[in-house]
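This is the structure I have questions about; it appears just below.
The complex appears here minus one protein chain, its other protein chains still in place.
All chains are identified by letter, namely A, B and C, in their written order; residue positions are counted from 1 within each chain.
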Amino acid sequence: MPGEQYIYAAYGLTWVVLIVFTTTTLRRVRRAERAARAVALSGETP
Amino acid sequence: MTHTMEPRVSTATAPRAKGSATLIGALIVLALVAAAQAFGFLTSPPDRDMGHLQKIMYVHVPAAWNAFLAFVVVLAGSVMYLWKREEKWDLLAASAAEVAAVLTALTIALGSIWGRPTWGVWWTWDPRLTSTAILLVIIVGYLALRSFVDEPERRARWSAVVGILGALNVPIVYMSVRWWRTLHQPQSSPSTVDPAYAWGLRLNAIAFLLVMIWLVRARYRAARLERISELAAEREALGGRG
Amino acid sequence: MSKRGRRVGMAIAAAAILGTFAYLVYGGIGENLVYFLTPEELMARGDRAYDVPVRLGGQVVPGSVVWNAQAVDLRFAITDGAKTVPVHSSGAPPQMFRDGIGVVVEGRYHRAGVFESTSVMVKHSNEYRAPKHGEKPAEMYRSLTTGSEE
Partner (left out) sequence: MTARLALSRVMAVAWKDLTTERRSKAGFNGVVFMAAITLLMFGFALGPDPAPIRTAAAGLLWLTVLLSGVLAFNRSYELEIEAGALDALLLYPGGRWPIFAGKLLANLAFVLLVEAITVPIAGVLYDLPLLTPLPGLVGVLFLGTVGFVTLGTYYAAMASRVRAREVLLPLLLFPMLVPLLVAAVGATKAVLAGDPMGYGSAWIRLLAAFDIVFLAATFMTFDYVIGE
């Protein structure tokens, strides 16, 4: 079909952005959770 | 500092339970996007003028709608912060701003990819394109301001007014560039497209909406936890000295 | 400043913002501004039409397209139903370019009576449609030549 490289480019870009952004978001959540848990634990030991 | 006690209790128990839910949530919303795209591909006949290029509509238009929706959340969060002075509204606005920036950039890139084969140009100084680009730089300025200010209360106050002024500017920007008369077609929506495309567009928009909500929620959660750790660290430092 | 004075000031400022927006949207001050001229509008400018940079919009006259791929030389005519302007362009037409479609060209109208274009842009309408047999696209592009604002 004509112009199919543009369709590949559009969908490829969309998925790259979605996956990269989701992964970095997940990582950030993980990191924040670990930090919060560490703080909570150290806070409990007098 | 008693006010730091209350969030600490909630974090000690919450993270473990929700930790896996965020990954599963991500997989679910992304799978929904894939399913909606598959539906769009299978049900839509090639457009009379654009052929299969019409299928770019299924990612471009949902990205654009949800980017604008995220901006509305930024505005609402900013107004709520100035009104209630509760930090959560500031964190919500910030999370939505990050998502809005990514979705707006994606919208512009996809529009460009579509514009090249259909209009014959990657970019044209059309009202909708131009105002979307300006929206992107306004939100980048908003995020830059946040990164330059360390003190949380001041950062929240300042970014709230910058968010509100930016939102006030959007209609004026649109007006000013619209007066060059538009080349871009009116916005695509289910009512202006052939019934053969309407459901594909709707489903993709809903899938993108869920992705957007998931992203904002996850980033909001991360931002909150980061603040809680910060407060706890501060308190520890104070306690250590005193 | 007193609390009351402050509140009055806030109310005045908010009213000024809302009033200005209402004026911008409903005041109709932008109605005589155009993104492109139609052939009829261009002709109506008389002597001022020549050799100034303008955008010209209209429908490609069916059968008028002469495309020389070797020389990268494109000739066609644009019409708005009332007037027709011949256009010359040294560049490949966009993929969707064809008879009867709406286009906007940028360039200058020369005294020789030919519009020398530096860029050709296809204006797509917002109606995504599957092709039907025997359908005439001409009607669809009437909205272009009269200028779609929204």
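Everything that follows uses one rule, which is that contacts are C-beta pairs under 8 Å (C-beta built on N, C-alpha and C of every residue); 3 or more make two chains touch, one makes a residue touch a chain.
Since the structure is predicted, the reported quantities are computational estimates derived from the model, not experimental observations.
K.L.:
Which of the visible chains would the unseen chain be in contact with across the whole complex?
P.N.:
Result for the missing chain's touching partners among shown chains: B, C.
K.L.:
Of C:14, C:44, C:66 or C:92, which sits in contact with the chain we cannot see?
P.N.:
Of all options in C:14, C:44, C:66 or C:92, contact with the hidden chain holds for C:14.
K.L.:
Of the residues listed, B:28, B:72 or B:144, which one is in contact with the missing chain?
P.N.:
B:144
K.L.:
Mind listing the subunit C residues that contact the chain we can't see here?
P.N.:
With respect to the unshown chain, the touching residues of subunit C are 1-2, 5-6, 9-10, 12-14, 16-17, 20-21, 23-24, 27, 29-30, 32-33, 48, 53.
K.L.:
What is the set of subunit B residues that contact the non-displayed chain in the whole complex?
P.N.:
82, 134, 137-138, 140-141, 144-145, 148-149, 154, 157-158, 160-162, 164-166, 168-169, 172-173, 175-177, 179
Simple rule for what comes next: only the chains that are shown with their structure count from here on.
K.L.:
Would you kindly tell me how far, in whole Å, the mean C-alpha position of subunit C lies from that of subunit B?
P.N.:
Chain centres of subunit B and subunit C, defined by C-alpha means, are spaced 31 Å apart.
K.L.:
For subunit A and subunit B, let me know how many angstrom lie between their CA-based centres, rounded off.
P.N.:
The mean C-alpha positions of subunit A and subunit B differ by 14 Å.
K.L.:
Which subunit B residues reach two or more other chains?
P.N.:
Residue numbers touching two or more other chains: 46, 117.
K.L.:
Residues of subunit A that contact two or more other chains, please.
P.N.:
Only 2-3 qualify.
K.L.:
List the residues on subunit B that touch subunit A in their complex, please.
P.N.:
Residue list for subunit B touching subunit A: 8, 11-12, 15-16, 19, 22-23, 26, 30, 33, 37, 46, 51-53, 55-56, 59-60, 63, 102, 106, 109-110, 113-114, 116-117, 211, 215, 218-219, 221-226, 228-229, 232-233, 236.
K.L.:
For a test of understanding, state which residues of subunit C touch subunit B in their complex under the given definition.
P.N.:
Touching subunit B from subunit C are residues 17, 21, 24-25, 30, 33-36, 93-97, 101, 104, 119-132, 135, 137, 147-150.
K.L.:
Which part of subunit B faces subunit C closely enough to touch in the complex?
P.N.:
Per the touch definition, subunit B meets subunit C at residues 45-50, 54, 57, 117-121, 124, 126, 168, 171-172, 175, 178-183, 185-188, 192-194, 196-197.
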